[in-house]
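The complex appears here minus one protein chain, its other protein chains still in place.
Up next, chain A:
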């Protein structure tokens, strides 16, 4: 099948439709699983989210008349599926997410901790830190964020949602999305700084995370 062409779902040919559906799902599996894993944190939960997403998508496939748009459509279903499961869990636990009060006017900045202007022509600790940072460090820092912050950062930074799209999906005001995102970034950068410091990556950064002033969250 040539790429870029509009593929109308052949309602009268369920077998062909199923083959096209399976082909696209198979191609997108790593990204579907990766996103589900960042959202749900645990591999078993992530697999359940992907499985439920595929079932939900198949039930709604008649609503998609252009299979070339399946990628964005599938990811929206995945996010809805995860958020629904997450809300059910929240209801069962009968409590709202407890969010720590944060200082969004003075968020933690990894760059500010690492950057040393006087080293301008001789070195760049922030670049060295970034190069030494492992992908596992980033995944771990995201996974350790409280749910409400992790979900917003995955939607905006991993999936590229606009604040308005995230606001609609999570049924939260735009201001809440904005403040949670700010807090999420602050917590994430502080966690990366802590992990980097523990691993000896932030040798040039000066202060340990526990002794920072001003930028503490």
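Structure notes:
Rule of thumb we're sticking to: a contact is a pair of C-beta atoms (placed from the backbone, for glycine too) under 8 Å apart; a residue touches a chain by one contact, two chains touch by 3 or more; residues count from 1.
Assume contacts and distances are computed from a predicted model.
Of the names listed as "Mycothiol system anti-sigma-R factor", "ABC transporter ATP-binding protein", "Ferredoxin" or "Gluconate 2-dehydrogenase subunit 3 family protein", the one that matches the UniProt record for the absent chain is "Mycothiol system anti-sigma-R factor".
Screening A:47, A:71 or A:147 for touch with the missing chain picks out A:47. The chain not displayed touches chain A at residues 18, 21-22, 25-26, 29-35, 37-38, 43, 47, 50-51, 54-55, 58, 110-111, 115, 117, 120, 124, 126-127, 130, 133, 135, 138-139, 142, 153-154, 156-160, 162-163, 181-182, 185, 188-189.
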